[in-house]
Structure formats: C-alpha cells, structure tokens
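Shown next, in structure tokens, is the structure this report addresses.
A protein chain is absent from this complex, but the other protein chains hold their places.
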Amino acid sequence: MTRLFNKKMRGLVFSAFVAAAFVLSAPFATTAEAGSHAKKPIKVGFSMALTGALAGGGQQALLGIELWAEDVNKNGGLLGRPVELVYYDDQTNPKNVPGIYSKLLDVDKVDLIVSGYGTNLAAPAMPIAIEREMAFMGLFAMDINAKWKYEKYFSILPAGPKPAEGFSQFWFDAVKKFNPKTIAVIAADAEFAQNLKKGAVANAKAAGYEIVYEENYNPKTPDFTPIVRAANAKKPDLIYIASYPNGSTGLVRALAEVGTEAKAVGGGMVGLQFAGIMAGLGPMLNGILNYDFFVPEPTMNLYPGASELIARYQAKVKAENLKVDALGYYLVPFSYANVDILGQAVNAVGSLDQDAIAEYIHKTAFKTVVGDVKFGANGEWEQSRTLVVQYQGITNNDLDQFAKAGTRKIMLPADIKTGDVDTFNAYRK
Amino acid sequence: MSEPLLKIEGVSKHFGGFTALNNVTTFVKPGERFGLIGPNGSGKTTMINCVSGLLRNEEGNIIFNGHDVTSQKPHQRTAAGIARSFQIPRPFHTMSVIENLMIPSEFVGHHRGEKFDDRADGMEILETMGMAEKADDPTTDLTQIELRKLELARAMAAKPKLLISDEAMAGLTGQEVDEVIDILFKMNERGITIIMIEHIMRAVMRFSQRIICLDAGQLIAEGTPEEIVKNKDVERAYLGSDDG
Amino acid sequence: MAIFIDLLLNALVVGILLGGFYAALSIGLAITFGLLDVVNIAHPTILILGAFVAFVLNSQVGIDPILAGLIATPFFYGFGWLIYQLYYNSFEKSGETDSLRGLAFFFGLLFIIEVGLIIQFGVDHRLVEAPYIGESANIVLGEEIDVAIPYRLLVAFVVATIATLAIRAYLTKTFFGRAVRAVAQDMMALRLMGVDPIKVKRIAFAMGVATAGIGGALMIIVLPIEPSVGRLYIGNVFAIVVLGGLGSISGTLVAAIIIGVAESLVSTFFGPSWAPAVSFGILLLVLAVRPEGLFGKTAGGH
Partner (left out) sequence: MRYLFEIVCLLLLVLAFVATQVIGNQFVFFVGFVILQYVVMATAWNILGGYAGYVNFGSAGFLAVGAYTSVALINFLGVGLVEQFVFGGIIAGLLGLGTGYLTLRLRGVYFAIATLALAIILETIVAHWGYVGGAAGTSILPARKPELLGVLVVDRKAGVFANYKEFLFFLMAGVAIGSVWVARWIERSKLGRGLNAIKDSEEAAECMGVPTLRLKLIATTISGAMMGVAGAPLASYLTFIDPLSAFNLEYAVNAIAMPMIGGTVSWVGPVIGAVLLGGAQQWASLFISSELNLLIVGVLLVIFVIIAPGGIVGWFKKSR
C-alpha cells in the first residue's frame, strides 16, 4: 500500500513543515507589539505549576507574586518603570521548564527571572540562568545549588545553610524534651520528601537516636494503615514523616484508625498546611507535630505586613471566587518575598545589572513579609526559620477555626513560640 | 504404490481434560484427492491444525515428504510444501487481493532460496480462479465466494505439494460449490495433493478418491466414497449427531 | 512472635478490605472491557467524576457519600448509554475490529473529563466527611494481638462485595444477563435468539459505567481525590480485570483481593514502596503462564 503515498508524500511532508514553521513563528508574532508602551515595563518572568501535582501550591504562589506586582506598581514600580509579570504553566512537568525559561529570555525578553514552585521545577531552570548569568531566586527548592554552586542563586526556603538538615532541625530540638531513644522515618518516594528524610536521618543520628524503621511509600498508595502498623511494631518514641498531600492525608487517617504510642508524630508533612486538607481532616490533626512556614499566631506579627498580605489574598480569593487555597498561609508570604527581595535589590542598585543585583542581595539583610532574610554564600538562608507547630483544639471540620490563632501553636523558634510541645496522644480525645 | 506424501502416526491432542484427537493414524498418497469428514466437534479441524502446525500434537508424529515435521513451526511446514485455507476466511484485510497472494509467494520463495516472480505468479493463479480482474481490489470488497476463492488462491501462492481445503464450500450455493470443486480439480491435475474437509457430502463424495471419517477424535472409517457411504459407523456417527 | 502474628493478621485483613475497594473500582471495567471487549481506558477518570459528584453532594448538601453515589448511579448509567452510542456509531457500526482506535477514543475522553474537572474544581485534593472515616473497630484477640478494621475500608469492602455479587447474579441468573455474556462470544446466535446485540451491549456498557457512581464515592471515602488521580489507577484496574480473566466477574473480585493482600503484605513486611511493582509483577507472571488470566475461559487474544 506504500505505493499509494509516493505521490502524496512530498505534499504531506511539506505541509507538516509548514505547520512546524507556523508553530515556531507564533511566539514572535505575539511579542512583536510588546515594546510600544509609553514607559517600557520591567518584565519579571517565571514558570509556575498551575496544573498537575503541585498546582495547589503553584496557584497560591502565583497570586502572591501578583499581589507583589500590584504593590510595586502602586508605589511607582521598579526604577520608576511599571512591573509586568510574564509566566507560563509548567504543568508540574520538569520537561517544560527549560523551554519556558528560554522563551522568557529569548522571546519575551524578560529582565528578571524567579523560579517556579518546587525543587524539580526550579532545578531545570538553573543551567539557563547560569548560561545567561541571571540572578535567580528559587522558591521552596531544596538544595538545588549544591551541585551548581552558582553565585547568583538565592533560595527562598527558610531552612538554613544546609536545607536538608535545617528543615527538620527545630523539630528535633522540640522533641528533645521527650528524651527519645528510637525513631521511625516514613517518606514519600518523591524528590522533596526524600531530601527531608535525608536531613531528618542525619539529625536523628546526630542526636544519637536509633532508627528502628525507615521506609518509603509510593505516592499512589491508597491505604496507609499497614505502614503505620509496621512502624508501631518497632515501638518508636518518634515518628518522622516526610510526605506529600495525598500521603499526609492517608497517614493522618491511618494514625487516627490505628493509633500510635509514639510521643511525637509528623515533621515534614506537606499538605497539612493547605486549607482544604486541614478542613477535611479536622480533629484527626490534633497532636500532630509538623513544620510550617506561616501560621495565624499573634507572634507572627514580627513578619511585617504578612497578616495584611494574607488578608488581602483571602479577600481576593473570596471576591473572585478563585479555585485556590482559601487561606494561603503556606506560600503567599514566601512567593511575595521571593520577588520582593529581587525588587528591593533592583531599586537599591538602580539598574538591572545582574552582577550588581546578586552582589547586593548577598551583602544585604532584607526586611520582608517573612521577616529578616539574610543569604549565605551558597544562596541559602543564613539560619533556619522553619516553624514547628502542634495541631490542637480542633473540634470539627470548620475551615474558619484554622484562620484564627490557637489551632497551630508555634513550638519553635523560641522567639515566636506560642505554646509548649506535648505528646501526640495528649491532644487526642 | 509410492511412498505416502503425508503420514499421520498415532497423533493425539488434548485440551485440558478433553481429548480432541485420539491416536489417529492415516496417510495421504502423492497426487491423491483425500476427503476428511465427520460430525461437528469430531476433531477434523484439530487434525488439520496439527498437520499445518497451528497446534502441537502431544503424541504421535507427522511425517511430510519423508521428513518428521512434528516439531516444526507452521511457516516452516508451509515452506516444506503444506498450505491450507481457513474455514472462516482470514484475508489480509488491509491489502489488495494480489498483495494477499504476494505474501506467501515472497516469504516461501525466500525460505526455499528461490526467487519467484511474485506478482506474475499471483496473477496466473487468479486467472485459473477467474479472479484476475479483482487483483487490485481491496479484500473488503469481496463477496463470500470470492473470499473462499482467495483463501485457496493464497494457499496456492505458497506453491504447495499438499493443499488442505478446510470447509471451503460451507454456506455456498450449489453452483458456487461446483465452481470451487472445479478449481480444486484443476489444482489436483497439476499434481498437487489435496485434503478436503467438508460437510457437504455431495462435494466430498464427488471429489475424493479416498475418505476417512472422524468421530469424537477417533478414526472410525476409511475407504473409497462408496465404502464410506455404506459404512454403518459413519451412518451412526452422523445420525447420532445434530447435523448431517 | 506475637508482634509478627499481629502484623500478619492485620496485613491480611486490611489487604482483603483493600481488595474489595479495588474490586469496586474494577467491576465496571470487568463488564465494559471484560465482557464487551470495549477498551474503556477512561473508566478510572469516570470514577473520579463519580468521586467529585459525591464530594459536591457531601460538602454542599451534607449527604453521606455512599448515598450520594447511589443517587449519582442513574446519571452515570445515562452517561454510559451516551458514550456507547457515540462509540458504536463511530466504530462498531462500520464493523471496526481494530481496538486501537477505540483505545484512542477513550484516551481522548479521559482527557476531556479530566480537564473539565480541573476547570470546574481546580487541582486541590478533596476529601469527604462521614462518621466512618478515621474511625476503626478494634478487635482484641489476645496478648499484643488485636485487629483494627478501618470502617472506611470496611464500608468500601461491603459495598463492593454486594455490588459484585449483585452484578454476578444478574449476569448469570437473568435472561438478559446471559445475553450479555453471550454477546461477546457470538453475536449471530443472539440475533437468532431474536435479541438485538447492540441493545444488549449498550445496556451492559451503561451498567459498567453506572458502577462509577458508587465506585467513585468509595474512592473519595478511602483517599483524597484530585482530577488527575484517575490516571494512577489505569494500570491497577486493567491489571485486576486481566488477572481475574476477561468475562469473569467473580474472577475480578478474587483478583482484586489477591492484589490487595499482596500490596498490604509487601507494605507491612518489605516496604511500601515496592507495593505497586509487586502487584504488576504478579500480573506479568500470571500472563506469562496463563494468558487468559486466573478464571478466564478464552485464550489470550483480541
């Protein structure tokens, strides 16, 4: 039957390449008229997970950045020029990231870049940032500069100079009072959780605890009771969990169903900070000792403007009935700070010279909505500010209670603590 | 008499507990017109599948043209000279009629290390079937009778010594049946040995020189058409079963 | 030792319950794919659709998810009816034998449903509230040996088993049921019996899709749901149906329980991250030695 095609073939191949040409040329067409503004805006470019596994966080982060743009433009923009955001959805798929950043730089000609949300979506942008010698802010990206050692990289992750360890450092400080001997470690089979686990294991060893159970679970595990049982069987004093939203939910339920004698449970459970999941789990959360970045506790006011920012976010979400996290504590302040630091640097330097910007960010202690931020040589924070919170006093599945103080009291850091750690079961009915 | 072209020696075939063929022994002479009859489920098709190699018989041997082919794959047996048609036509439906014929011709030719002129040979076969003008039609346009003819034509294109025609006439009109029989006679005149499996008694009796009858996997009768007609077991087998 | 027995017992119990849950997800496919030979790869995503229906009814109106699932079932029956109509007119009508196009068709359907859900509900994980979620019955069997049965899974198991048995009874006892089982093997025979095979297939397919109403409800009871979760289960449900043997409803239930127990045992004793590999390993092994699956009659083929 191949005979039939010889005639048509060339025509087909041709049309195919025409189509390709069209697709490739499309970008240029759309950006052609971009320059024709009175005052040329400063473009900030980034990729963001707006669909796929991390979209829950990504959409939150995007709103945070948009709120920042509003503020900046209200106050006269950067270098007296308005700020324009250029962003594309990476679909939580690293494959899309290199293309997106190259489009941002080559086609959209953005002036500044920041990363998307999450390690495996920030990492693929690194080589391009390096190649173009751009200052690059990473949002909640775990230790991606370890291999590159890029001097213009700055990480927005309050986990200290050694993020993996720093992330769980306060958690291990908090549980000291139980003077534990043994620990079980449960982690998701995914990149961020695995790094948390590495850090936790290191901290546990440093504290001289015996690791009696250490297992990974597959992200699509439907039921976690066997895991909790297996861990319980080893009678650990502590259970450190590094999990993603679906796993966090499953494990919290399994803990409620199977119970545990461990004194402290939690640590690196991603997702328990999300409004929908908190409301869904309700009282099952009581007693969990977990990390957090921002909670509605009075002491958090030392993060100037954070509460107002979140209030604006929540109002915006309500008003426009957006399908994103209703509370926005987890990411909004940090994604805001992420671009805010870059903006402050640009205004201070008075130009878009990337070297100058990077140099300034290195030597400056920034006042931001997430408190004072100072970067170390490797671009990570100089000290960890990952909160340790314990869920308590949750009586029902009502969302509003999580918007008030008291349900997630801060155990550490000491300067903003609002409660004292107690055993897991002490807070269970 | 000459050495048989095909020898079936104590062949048995089981499916789980069910015995489809039970120690069947027979032979087919070169150039012979051989009839294979028996009621539904008597094991005719199983036997053909064992001969053509689609099924592996657990016991017994199949000797073709002096060689034991029991452990050979179907395509090897085809290359050795056994070709078959299928009861329910299985044309290569994405190909034209002639392309259907060129497949066996090309592959068997390659296997035998000869180079056939695939298209010409195919056309020649179609001529004898009176299907030449259909050569470049897609098989999806063919009628029942044409599909049956294609089955035979494709088998012929494999340049066989032995042709197995598996109920090539089921569901055809009387005159169509005669058409097919004539084709089979033509092939036989070219020295091709033919095994005909048929339900249509009239056809088998008219065509075959020698007939065997299977019932429940057993060989119950063997002989000339006349002998078979008179045979009591055969009668019982057919009357005992649902159809005749 | 006691601890070991304790773990083993619980692993088995939870595994069986989990198996029931898997059965609930697979049973619809056992009909559409197993009996009718329609490669409905969109089935898991239709389940997610069911899960979201349960979510909406539960969070907005406060209906129990199971009840919500029952309410949704007739609508899914209609949905399935429409899908098959489109499928039939596009493929089977023209005597289309090539299952590949059907496959692509359902792939497309999968994405369309998934995107619809994303646009409507966003991408956050959703949960339902019900008294039996997060609670469990604790049966003490002796020193250090007690079996905790999560109601969440128990409910799933009970509902799934009832549904399976009901469907099985329907297919074996009623005339129409037998017609459904015949339709795959021999259309001609049906026509002779004076039954319209297309009508039979349409109704059977609709039944298969209808199970997504209740199956989806069970899904969101057992685990949190977001639109793309469906994809993760494509492998599992097909594995279970194939493992059980196409056309065998009870085989599907057994296969589901085998997978459930296997995963639960592996999670308990070898490490949870191996669980998925194990269930698919079992599938490969079974296919290697017995292509027709555990309870299948027809040999492995189209």
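Just so it is clear, A, B and C label the chains in written order, and each chain counts residues from 1 on its own.
Here is the rule we use: a residue touches a chain if its C-beta (ideal position, glycine included) is under 8 Å from a C-beta of that chain, and two chains touch if they have at least 3 such contacts.
All figures in this text were calculated on a predicted structure; none of them were measured in a lab.
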Seminar exercise, completed: Among displayed chains, the one left out touches A, B, C
Exercise. Of B:K13, B:K44 or B:R84, which sits in contact with the chain we cannot see?
Worked result: B:R84
Exercise. For chain A, which residues reach the chain that was dropped from this view?
Worked result: 1-2, 4-5, 8-9, 11-13, 15-17, 19-20, 22-24, 26-27, 30, 50-51, 53, 88-89, 91, 93-100, 102-103, 105-107, 120, 123-124, 126-127, 131, 144, 146-148, 188-191, 194-195, 198, 216, 218
Problem set entry | Absent chain, residues of chain C that touch it | 33, 39, 86, 90-91, 96, 98-105, 107-112, 114-115, 118-119, 231, 234-235, 238-239, 242, 273-274, 276-277, 280-281, 283-284, 287-288, 291, 300-302
Exercise. In terms of residues, what is the contact footprint of the unshown chain on chain B?
Worked result: 52-54, 73-75, 78-79, 83-84, 86, 90-95, 99, 102-104, 106-108, 110-111, 154-155, 157-158
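One rule holds in what follows: only the chains that are shown with their structure count from here on.
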Problem set entry | Innermost chain, where centres are averages of C-alpha coordinates | C
For this session: Round to the nearest whole Å and give the separation of the Cα centres of chain B and chain C.
Result: 46
Problem set entry | Residues within chain B bordering two or more other chains | none
Seminar exercise, completed: Listed in rising order, chain C residues that touch chain A in their complex are 3, 6-7, 10-11, 14-15, 18, 21, 118, 121-129, 133-136, 148, 150, 152-153, 222-224, 226, 228-229, 232-233, 264, 267-269, 271-273, 275-276
Seminar exercise, completed: In the complex, the residues of chain A that touch chain C are 51-53, 55-56, 59, 189, 215-227, 229-230, 233, 245-246, 249-250, 253-254, 256-259, 271, 274, 276-277, 280-282, 284, 323-325, 397
